[in-house]
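Of the protein chains in this complex, one is absent; all others appear in place.
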Amino acid sequence: MTDTTRTVASNGHGVAVSFQDMHRWYGPVHALNGLSIDIAPGELIALLGPSGCGKTTALRALGGLDDVDQGRILVGGRDITRVPANKRNMGIVFQAYSLFPNMTARDNVAYGLRLRGVDGKARNRKAEEMLELVGLGQQTKRYPYQMSGGQQQRVALARALAIEPSVLLLDEPLSALDARVRRQLREEIRRIQIMVGITTLFVTHDQEEALAMGDRVGVMSAGRLEQIAEPAELYDRPRTPFVAEFVGLTNRIPATATNGTVAVLGTDVPLLEGSAAAGPVLALIRPENVRLTAADDGAGRVAAVSFLGSLCRAQVTLPDETLVVAQMSASEASGLYPGASVAVTVLPTPAFAVAS
Amino acid sequence: MTEPAGDVPAPGTAETAGLASGEAGSRRMRGAENYLALLPFFLYVGLFLILPTLIIAIGAFTTAKGQPTLDNVSRLFTDSVYVDTFIKSIQLAVLTAIGGAIFGGLLAWAVVRGDPNGFLRQLVIAASGVLAQFGGVMLAFAFLATFGFNGLVTIFLRDIVHIGLLTDAAWLYSLTGLAVVYTYFQIPLMLIVFLPSLDGVRQEWYDASASLGGSSWSFWRHVGGPILAPSFLGALLLLFTNAFSAYATAAALISQGASIVTLQIAGALQSEVVPGQENVGKALALGMIVVVALVMLLYALIQRRASRWVQ
Partner (left out) sequence: MTASPGGSLSAAAPQGGALVARPKGAGRGRRGSRRQLTVRVAILIVVLGYLVLPLFAMLEFSTRGPFGSRTLDSYAAILNDQNVIDGVTTSLQIAVLTVIGMLVLLVPTMVWTVVRVPRMRRVVEFLCLLPRAIPAIVIVVGIAPIYRWMGQHLGAIGASPLTLAFINIILVLPFAYRAIDASLRSIDTATLADAARSLGAGWPRTIVQVIVPNIRGGILSAAVLAIALVLGEYTISSLLAFNTLQVVIFVLGQQDPFISVAVSLAALVFAFVLLFVFTRFGGGPDRRFQAEVEEPAG
């Protein structure tokens, strides 16, 4: 997986953004529950979480599209909590359908400039520049209904950037697109974001996207921030079981815990802080930490093997009916086929366990 | 950078092996028997809609004795009685269409900003559905009960508040009264026709406009207005045909004379007609068809335009 280097742009354009103890209620639902995040200038923070976790609420609050019941939002040190949306100078890219259907791509992009009183020639020129930046220099006269989803989102990005905003907000901009376009576009968005050096908040429910794009990734659940850290740290050293299960694939293997260690399939695995320390538990083990060895008397039986390019994943049934997913390089998977008997062990990498 | 042009269409089932009935399997069979199944529908519509229309069209150009003639039709343009009624009908329709469009449009806006599944919205939509079918006669009586000689408002103004306004209830029984009653009718119709279009104005557009620095006014001026204009116009046209074609309310309110086309047609049907003008009624009917057809054509064209942008 080749990803763009994680660098925070240092050309000094970005501003710092800060959420301070934000609360928001929708009726009885506590959508934001004490959310606090500090975003460095030029940093791209990916907010990750399941539907309803509050990530979009947080984004909309930052953009001024929704109110905040309690707490403060600071941009560049200024408290903008009470500033109306149209005075915040932020660029927002929505999930879909946000282009004005009655305007061409160029007019869409020029809209913000028009509102700021930029005259016709200048704003058209700037609009065309921005469309060039997102690779749509030839499509300026097209209408949204004439463009594909991916193209529309590019125009939306150009439109958001045209006003030279202080912050860029992206609300699940790729969720409505198909897989290949999604991957292509996310790399471009990241490239442009680094080049422009703008502080960015990127909301998504797709963890692969979040991990690939963010300088740091914040995992949210039920209005609270579970953990915010660089992608590698989030993946390797999750702070809570929720993060461990939400980020990356996780096996839940029945085992017994004693005193800070859990014996999983014969190996003693040290437990991470916050785990259930004793008794019957489910150990949360990553697929790449599961080892399969072909053995005629092995306890596990291979149910299916999936070829994923450079990797392979194998689903193995244990004697107690548990299904375990193991991940290995393609060469290591050569002896595996559905029905094969294998011995299943796990590496002693520290893991979480939850009470079963 | 190549982008897929759009969604890849799901593969159609050209062949579905093993159909129990043993057919060839292609959904789009060209067999004539497929069209046969539609025959009952066509026959029915032909008999009860097309045939009457033909009777009118042909009758308009025929004398009472069956000879072809242009007299009936030409009379529509030369005889001031007929010209007058057409003009009055059109004026009435335009006026009430505009009134209904404005107030109905405002009502639709007020409703659409609320909860889409809420009680208020469902109540208003259901009420509008019924009021839009509020038969002309019942509507007329409702207004008689309100503004008639013994009507609620008349009595209220006269006896309780002692304002000399509207006490001479005769205004209700004229074209003015008809206009007021029609407008009442047009408002729910406007709601029903226009609400879906308002629904189609996406919150994302408004949010995007706000984030780019636009006020409410900029949004409506640059985005909302242009997008809604075709639908609004279309609804206006629909309201026009509605008022133009109305008969029952007028029949209930206006007992004397035939000041609008629909009343005139009814008169031609029911009473003795001047000899030599027997088929003028059919000519009038044809005239109405032409006016309404033209407006509906315009409406269809506008609809096509409106749907182009908002896929």
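Letters A and B mark the chains in the order given here, with residues in each chain numbered from 1 onward.
Everything below uses one rule, namely that a residue touches a chain if its C-beta (ideal position, glycine included) is under 8 Å from a C-beta of that chain, and two chains touch if they have at least 3 such contacts.
Computed from a predicted model, the values in this text were never measured in an experiment.
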Missing-chain contact, candidates A:Ala229, A:Val290 or A:Met328, resolves to A:Ala229
Among A:Val15, A:Ile39 or A:Val118, choose the residue that contacts the chain missing from this document, as touch is defined above. A:Ile39
For the chain left out of this view, which of B:Thr96, B:Ser211 or B:Thr241 touches it? B:Thr241
Interface with the undisplayed chain - residues on chain B: 13, 16, 18-21, 27-29, 34-35, 37-38, 40-42, 44-45, 47-49, 51-56, 59, 103, 106-107, 109-111, 113-115, 117, 120, 122-127, 129-131, 133-139, 141-146, 150-153, 184, 187-188, 203, 241, 244-245, 247-248, 251-252, 262, 265-266, 269-270, 281-282, 285, 288-289, 292-293, 296
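Operating definition for what follows: only the chains that are shown with their structure count from here on.
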Please tell me the distance, in whole Å, between the geometric centres of chain A and chain B computed from their C-alpha atoms. 51
Within the complex, chain A is touched by chain B residues 1, 3-6, 202, 204-205, 207-215, 218, 222-223, 226-227, 308-311
List the residues on chain A that touch chain B in their complex, please. 63-65, 84-92, 94, 96-103, 111-112, 114-116, 135, 143-145, 148, 150-151, 156, 159-160, 163, 169, 178, 181, 184
